[in-house]
Structure formats: structure tokens, C-alpha cells
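Input: one structure, supplied below.
Note that one protein chain of the assembly has been removed; the remaining protein chains are unaltered in position.
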Amino acid sequence: MSSPNGGAALLSVRGLHTQVRNQRRTTTVVDRATFDIGRREVLALIGESGSGKTMTALSILRLVSPPISIAGGEVWYQGQNLVRLPEDAMRSLRGRQIAMIFQNPRDRFDPLQTIGDQLVEVLLHHRVARGRREAEDRAVDLLAEVQLLDGGRVMHLYPNEVSGGMLQRAMIALAIAPAPDLLIADEPTSALDVTIQSEILDLLKDLEAARSMSILFITHDISVARQVADTVAVMYAGQLVEYGAAAEVFANPRHPYTQALLASVPSPDAEILHPIPGQPPALSNPPPGCRFAPRCPSAAQHGRALEPPPVVTVDRVSVRCWLYDPGGA
Amino acid sequence: MLSYATRRVLLLVPVLLGATVVVFGLIHLIPGDPAASLLGPNSTDAARASLRHSLGLDEPLPVQYGKWIWLVLHLDLGESIARRQPVSSIVWEAFQHTLVLAAMATLLANITGLFLGIVAATRQFGLGDRVSMAVAALGTAIPSYWLGLILVSILALKVQLFPTGGMTSAIDGGSPGDILWHLILPAIAAGAAPAGIVARTVRASVLEVLRLDFVQAMRARGLSERTILVRHILPNSFPAILTVMGLQAGYLIGGVAFVEVVFSWPGIGNLLFLSIGQRDYPVILGVMLFVSVIFVLLNLTVDLMHAALDPRVRTSIST
Amino acid sequence: MISSPTSPVASEFTGASGAEPAPQTPGTLRAIWARFRTDRLATAALVLLSLIVVICIAAPLTSPHDPLATEAVNRLAPPGSPGHILGTDGEGRDLLSRLIWGGRVSLLTGIAPVLIGLVVGGILGLVAGYAGGITRTLIMRCVDVLFAFPAVLLAIGIAVTLGPGTRNVIIALAVVLVPSVARVTESATVSACSQEYIEAARASGASGLSIILIQLVRNVASAPLAYSFSIIGPVIVFAAGLNFLGLGIQPPDPEWGSMLYTLHNSLLLAPFTSIVPGIPIALAALLFDIIGNAVRDVLDPRLA
Partner (left out) sequence: MSSKKPEDPDKQALALDRRQFMKVSAAAAVLGGPTLSAFLAACASGTDNGAARGGTLVYAMEISDLPSLDAQTSLSQGSTLAQAIQPMFEGLTMYDRHRSDIVPPAVGVLAESWTLLDGGKTWEWHLRPNVTFHDGTPWNADAAIWNFQRLYDPKSPQYYELAFQLMSIYMPGPILSMTKVDNLTFRMTTPIARPLAEEIEALWMVSPTAVQKLGNDGFGRAPVGTGGMKFSKLVPGQQFEMVPYDKYWGAAYKLDKIVVRPVGDATARVNALVSGEIDIAVELPADGLDPLKGAGKTVLTSVRPHTWEFIFNMKQPPFNDKRVRQALNYAIDRDALANNILKGTAIPMTQLAIPNSEWFDDGLAPYTYNPSKAKQLLADAGFPKGFNTEWWTATNGSGELQPVPMAEFIQSNLKDVGVNVTLKTFEWTAYLGEFFKAARPGIGAAQISYGWSWTYWWGLLFSTEYLPPKGPLNWGFYTNPAIDPLYDQALGEADQGKRDNLVKQIQRLVWEDAPYLFCVHGLNVRGLSPKVKGFINAKEWQFQFQTIYKT
């Protein structure tokens, strides 16, 4: 799959393959994922929980460790293949050039240190500020940038003393402190109240514009993806099943899973909700051929559920489905 | 924090009261006439009768207990049969020496335990883990009194690097350096088992913290492993480690007893050992009562430090 | 350098994917044994320990000599002497025979207190956790009181009061162990009682009481069992220590700790012989430790 929006890619993921290995078997959790993120682009990676979205993100940052490992593929960033980069170089790239924020901010802070201390630590570590005083000043500025206006007070609070929304803002401040090119946001709003969700989404959009960052936005929530995405990649059972410009995919979903997904959530266009029948397959024992076949209403149409479907590009949207096989139906 | 501390301190009262009941009970479990045991074989019948009376042994048990506790509250633990000195001063003297040894052993055990535990946790399932945990297992299995004998046999008698026993040199002894020189072998012998336990605890708590999500977030921030370990993982493991370290320090106050005997260290354990041989019951029971108080206070200190170190405990209690 | 630890996501993932069965309750003995056997080190330890235990129990058959027969002309014979594989002690008694006979006492004083502690502490903890209210407060406060003494000193104090002898050492150690078993059992019982099936069974009335208790014991048992197993090793060391201090068995009957104390008089003359009785103490403790760890992993995987 190539970048659907064209232009020079900031990050190119090619055939990324991540596995969990234990004594008995090897389970593929990210199956040859291929996609690009352009400069100032927001790519929404959509899928149910357990579909491999987070694994994809962690694989890009190489934050996986045994028994999980990257078994193949490439991740190109500024002419370097991150999969093969030495650990030292990778570490200096983490946070500074590719930052990440997470779903439950409360679990992602050191509970024993104040928010300020943790900000200062990152600022000093990445040499964004020299000396503690300067770092504290910068930290207050950063907190202001994420709409935490009484930064001077927040600095001295412990993570368990502030609300989830404030903490998510603080985490964003932490992430953008070294001015990264790419921000990976893993379900950043899922744990928050709906009102705060949209504030955070707005904040991320603003920051994207103001700091000209790219964002890899991971969510299971189609409505959230609709609000932020330039590009959409839909993941099912470790595989990308549909990948294309957001407008196109949302307007005209091709893969039966994408269609079902869109039908299952409230949207301006859909009046009735249709939950997807059945359960996603166990990745340790995926069905042969098309992984969605057991739940697919259209599987009977092509009758080739037992063979792996090809990836077909239709109108600059890539789809992994027998329905679009040029040689087939 | 303050109310938490107050509550913890108040909870001690029934526990300490119970401890006195246990010790009082033990006095009365001693077979034979306590007065005869307390006064020794050379005592006259009159002296025994007067002691029985002053101990109130001719009165109902609750009255006896009340009178005894009154004496205990005045730090009067009776008089040693063998030494004919107040038990309180004998015990206090010996306790200070035990404290020195227990402190040194605790220090050694904690440093070694921390080192082994961190090595093991950060190399989970690797060679470092296996070696560290094997050392820890050996440490906990080897009897301290046996290790003491082996150390004496090799390092004091064969190589003569260290003294064979005692706390000070007979000639010009007593300087801190001299005491330290006498401390090394007994502290190693006493500290081996706690070191093993601390190592296991450190490994488990560090692994537990390593499993926490914030560690991954720290990595995503680009922090180095060393920074994460030293500034975040260890402080977070520390409350659990501290609890075990405190327990081990408490254990050592009693547990150095065996080592004290092997090294003739003039502490509580040696005192207890001698008093056992001499059937010096007032000293034995005085030691138990005294040490239980110290032990309870030590546990309290550990709890309070735990609270002080962990803002979650602190705030959850202050709100 | 420091390698990366297991990712939290990984365990979550493997759990969700059903890659591992999620063991919750110990299940049948057969299942426990099957899981235990996968630990090769622990299995080897079990075999070796069983061998030691059998040899000691069968002392009348396995001991090459009378452990009390002195041979004054042949005292402190070095290991490998004719007729005395491990040599002889200070009174010319066969060291191996004394170790074998002594093992009976040492193992008994190490294991019996744990068993007593398990039964008594287990019942107390179960009653306290199940009954709650004033009963629980009463029991647990008493337990707290015993916790006010360092274990070593409490055991010494009790043993001294009761007088020397193997039986009294066992009693003293059991008293020391009861509180910790009671605490472990009580907290396990409280958490088990909060589960719905117990609530429901309770609501169904007294007729179901015995069933509840059986059910409860089955659910609670693993924690105190694992705990008890893990302390056998230290208790063996501890019990031998009390004998080392002269609180246990009386001469000339052999026991590892008291043999060690007696032989330390010959430390300079026969260093090896003098420290030999420490070896079985450490070995038994180590083997129990290895087995205890494996048992804990099998019974209570969350603690692993």
C-alpha cells in the first residue's frame, strides 16, 4: 500500500511483522502492516481492541520486548530503517522525534513524582532546557500550551491529585516538550468524559497545526476518528483491511468490516445501529484465508473464504478483500 | 499523615498490653516455685517468702498482673539471679551491642540484597537472574551459626584477618574502627539470610513495577534505562522493599542471637543464651519484654516511613 | 546494561488471545502434580529430599553403626576412614550414623511445627475470616500480640519456659508459626467470602453450611499451604538453631544442630568434621526452598 494522500512520507511502514513467541507457539499480532504517514498528516488507525493497533505503534517505537518481537518489515524515518537502528540511536529518537501518549494517563506517570518533576526531567534529558530553573519555566509554558493555565500550581501536584483530563493534557505537554515530528496517540481520549474528549481532540488538532506535527491516532472509536483523521487505516485481527483518505473511506467504506464498523456506531449518516455479530478470532489460531470471513455477511458471495484475500487498490483506497479481486467476481 | 500516625500509635496499646500478658504468662508457666527460681538455690525460706509476697504470688492472678505491670511501667524488671544486678540495666547494656550488630548486618543484607535483586530483575530469566537467585537461595538456607563457624575457621583462624570473637580488642579496644573490625564476620553471618530474602523481594517488587504501564511511558519519553531504574522504578519499588527490610531488621534483633553465641558478641542473644544455661528467668523474660517493645516500635516506624514515602498512602489518609 | 522487561501489553495480549490457560484454583492433585513436574529443578529437589527423608526414617536399617557407640581410640577419624565413611566425632561415634539418626529429629522438629501451625493457624484464620465481627477482632488481636515478639526470641522464650526437649521445641516453634498462618488464611478467607457463590450459599441458610465450609476451604487452602511450604526450610534451620543453643535434645542423642555445637570444640583440630553437621541442615533447607517455590507457583500462580 502506498500513501493514499501522496506527497513525501514522514514515516513509511513496510510489511511490519510482530510476533509473540512462547514455549508452545508463535502468534502474529501485527501481520505485514504497510502504510505511510505524511508530514502534518493525521492517520487514524482504527480497530477493535486486540486487533493489533497498539502493537503496531509500539513496534514503530521499538518498545516491544520479549516475548514480543519484530519479526520482519521495515519502518523508514528520515532515511533510516528504525527496525535495524542501534538501540542507542533509537532511544535518542524516542520522545524527541517520535513521541507517544497513552490511553490511561494516570497509569503513565510515575506516581511518586510531581507532574512538574517529570516534565523537568524530560526537558533536561532532551536538552530542551538548560538548568532546572529554565526547565521549570519551560514546563509552565508547555502546560499553558495544553490549556493548563495555572501551570505553576499543577507543577507541584502529584498525578493522583489531578483529574484525568488534566493529566492527559499534562501527558501531551510531556510528549510535545521536545518538539517531536510525529506524535503517536494511543486512544488518548477513550478513558475520558465525552466533554473532555472533544477538548482533547481539539487540542491535538491545534497542536498539529501550530507545531506542524504528524499524528498517528489510534482509536477504536469511529466518531473520534472522523473528527481528526486525514487518512484512515482499519485493522482487523492483526491485518490492515482498508486504508485510504478519511473522507473517501468514511463516505464509501469498501471492506465489509469497515462497513459493519461504521454501521455499528452513531453517525450523522446512520440512524440505526447494527452491532457486528460474532467475536474477533483468536490471533493464536486465526481462521485460514480471510480472517473476517466467519463474521462476514458477504463471504458467501465470493465463496473463497478459505484463501487469503489479495490487497486491491480501488480509487486510491487499498482493501484486503476477495470482493474487489480484479480476477474474481 | 498525623491522624494516620495517631491511629497507628493507639493501636499499639492493646498489642503491647497483650505482650505483657504473654510474658507474665510465661513467668507463671515456669515449673516449680518462681520465687525459688528467681532467688536461686542459696536463698533462705524467709527470702523466698518475702519475694513471694513482694511479687504478690500469694494474691489472685489479676492482682499479681496489675502489680507486676506497675513495676514494669517503672522500668523495674527485677534482678538477675546470676549477676545480682537490675535486669533493666543488664538488658539495656546488651541491647545496645545487639543494635550495633543488627544494624551492621541489616546494612550488609540490604546492600547485598538490593544489588542481587536489581541484577536479577533487570536480567529476568538471564544468567544474572539465575546466579543472583541461586546466591539468594543459598543465603537463606545456610544457618547463620554454621556460616559463622566457617568464617571463623577460615578468616579468623587460618588467615587471621579478623578476630575470633568479642566486640572490642582487649588492649586499647573500643574505637569505632576496632568495633567495625570485630563486626565484619558476625554481620556477614547474620546478614546472609536477610540478604537472600531482601534480594528476592527486591526482584519481585522491581519486576512488579517494571510491569507497570508508566515504565513503558518513560521509555517512550526517551529516558535511558538507567534513569528509569534509578529515578522511577526503584523509588516505586521502595515501599514494598522497605517493608521487608524493616521486617528483616526486626528479625535480626532476635535473629542475631545465634551469631552472637558463635562470636561471643555481648548482646541480647548471648545474654539470653547464658541466662538459659543459668536458668536466669528474670533476665530471659526481661529480654523478651524489652525486645517486644523495640520490635513493635520498629514495625511502627516502618509503617510510618512507608506512609511518608508514598504520596498515595499519605493523601488517601489525609483526605 | 539493562534489558527491557516483559511488556505489560504482552501478558494482557497473550491472556486475551487464550494462548495460556488462566489457572485460578489449584484443581485436582493430579493437575497439581502435572504442573509441578514441569519444573525440573524442583522435581530433582523432591527426589533428593525424599531420598534423605527415607534414609532418615529408615535409620535402623540405613545407619551403618549404632549412633551412640563410642570408640575412644578412634575419635575424630577423618572422612573416608575404614568403616566410617564420614569419619567419627569427638567420642569416636560414627558421624554418618549420627547424621542419619539426627536427621529424624531435625526433620521432625522442622516439619512438625509447620504442620501444627498450618492446622491451628488455618482453623483460626478460617474462623476469623468467615465469622467476622467480634470473633475476628478477638482472634486477630491475639495474633497481633504474638507478632509483637521477634520469632526467634519468642520461640526461645517458650522453649526455655517449657524446658529442654524435642517435644517442647516443636511446641515453641508451632506457637511462633500459628499467627502468620492465621493471617495468611484470614485474608484469603475474607476475599473468598466476598465472592458471590458464598454469599448466595450463605443466604440459603444453615443447611448449606457444611457445603460452604468445604467449598471455602478448597478455595482458601492454596495460600496457607503455599506459605507453609515456603517456611519449612527456614524452620528447619531455626529448629536446629534451638538445638544448637542446647534447648532441644539432650546428649548423647544426635541431632544436627546439637552435633554442630558439640563438634565446634574440634574446629581447629578437625575443621571438616566440625562443620559436617551443618551440611544437611543447609541442604534440607535449600531443597525445601526450591520445592516450596515450585509449590507456590503451582498453587498460587499470581504470586509467581
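Going by the order they are written in, the chains are A, B and C; count residues from 1 in each one.
Assume a residue touches a chain if its C-beta (ideal position, glycine included) is under 8 Å from a C-beta of that chain, and two chains touch if they have at least 3 such contacts.
The structure displayed is predicted, hence computed values, not measured ones.
A.B. asks: Taking the whole complex into account, name the chains on display that the unshown chain touches.
C.D. replies: Touched by the chain not displayed, across the whole complex: B, C.
A.B. asks: If I consider the whole complex, including the chain that's not displayed, which of B:Gly128, B:Gly166 or B:Pro235 touches that chain?
C.D. replies: B:Gly166
A.B. asks: Among C:Thr38, C:Thr135 or C:Asn265, which residue is in contact with the omitted chain in the full complex?
C.D. replies: Missing-chain contact among the listed residues: C:Asn265.
A.B. asks: Tell me which stretches of chain B touch the chain missing from the display.
C.D. replies: On the side of chain B, residues 40-42, 44, 82-85, 90, 93-94, 152, 156-157, 160, 163-171, 174, 264, 266, 270-271, 274, 276-279 touch the unshown chain.
A.B. asks: Just the residue numbers, please: which parts of chain C touch the chain that's not shown?
C.D. replies: Spelled out for chain C, the touching residues are 68-70, 72-73, 75-76, 90-92, 246, 250-252, 262, 264-270.
Just so it is clear, only the chains that are shown with their structure count from here on.
A.B. asks: Please tell me the distance, in whole Å, between the geometric centres of chain B and chain C computed from their C-alpha atoms.
C.D. replies: So the centre of chain B lies 22 Å away from the centre of chain C.
A.B. asks: Please output the residue numbers of chain B that touch at least 2 other chains, ranges allowed.
C.D. replies: If we look for residues of chain B contacting two or more partner chains, we find 212-213, 216, 219.
A.B. asks: Would you mind listing the residues of chain A that make contact with two or more other chains?
C.D. replies: 58, 63
A.B. asks: Under the touch definition given earlier, write down the residues of chain B that touch chain A in their complex.
C.D. replies: Residues 212-214, 216-224, 227, 231-232, 235-236, 309-312, 315 of chain B touch chain A in their complex.
A.B. asks: For chain B, which residues are in contact with chain C within the complex?
C.D. replies: So the residues of chain B in touch with chain C come to 14-16, 18-19, 21-23, 26, 29-31, 121-124, 126, 137-138, 140-146, 149-150, 152-153, 157, 193, 207, 210-213, 215-216, 219, 225-226, 229, 250-251, 253-255, 257-258, 261-262, 268, 272-273, 276-277, 281, 284-285, 287-288, 291-292, 295-296.
A.B. asks: Show which residues of chain A lie in contact with chain B when the two form their complex.
C.D. replies: Chain A reaches chain B through residues 58, 61, 63, 91-96, 99-100, 102, 104, 107-113, 121-122, 125-126, 158, 160-161, 171, 174-175, 178.
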